[in-house]
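Yeah, one chain of the complex is gone here, protein chain that is, but the others are all in their spots.
Right after this comes chain A.
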Amino acid sequence: MKIQDHSILVAEDDLTSRTALQLTLKKWGYAPLIAEDGEAAWEILQDETPPRLLILDWMMPRLHGIDLLRRIRSNKLESSFYIIMLTTRDSTEDIIEGLDAGADDYLTKPFNPGELRARVNVGFRVLGLQATLEKRIRELQKAVEHIQTLQGILPICSFCKKIRNDTGYWDQVESYIAKHSGTRFSHGICPDCLERHYPDFADEVRGQ
């Protein structure tokens, strides 16, 4: 797993709660990135490789965690995120609102360290599965594109049988197929070509 895979974005305005989370996550081997409010967290998410697991407080200055959550889910960002709401708001209505807004998990403060750790682990497990799935989908899309190319009409030279590739150059048939399908070729001589290019040897073979 890469280093950024262990990073966790913590958005919490209260310094004491923030320190408690930061020290606890560090002790478990994670790399917490800290934001003091929702807007600061949003800025961090604009990075090229932002943390994929987020722990958000509900009530913060500038931008509340719940509003940040809605912003993330409505913006369809390229990366997928696993978001845990960590808040003192513990009513059933709040939990429903948090999950409806797009939270993957909901924990109430003060947190039980064992529970938080278990839920963070679940988050990383889900992110890992998601990454594997995304990779498989990309591979399948690529394969489908190759098949479509092979199934389409190929411009082929009537004499030498070279194929015009996507960039306008003419490739040998075998190199074109190898490039687009991953097929490997072994070279031999068919009886007709043997007759044409090596008639003596063809006679000998026929005699045997």
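Everything below uses one rule, namely that contacts are C-beta pairs under 8 Å (C-beta built on N, C-alpha and C of every residue); 3 or more make two chains touch, one makes a residue touch a chain; residues count from 1.
By definition in this document, contacts and distances are computed from a predicted model.
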Missing subunit (named according to UniProt) among the choices "Carbohydrate ABC transporter permease", "Imidazole glycerol phosphate synthase subunit HisH", "Hpt domain-containing protein" or "Cation/multidrug efflux pump": "Hpt domain-containing protein"
Contact residue for the chain not shown (choose from A:T16, A:Q46, A:T183 or A:Q208): A:T16
Touching the absent chain when the full complex is considered, from A:T24, A:T149 or A:N165: A:T24
Where the missing chain touches chain A, by residue: 13-17, 19-20, 23-24, 27, 57, 59, 61, 88, 109-113
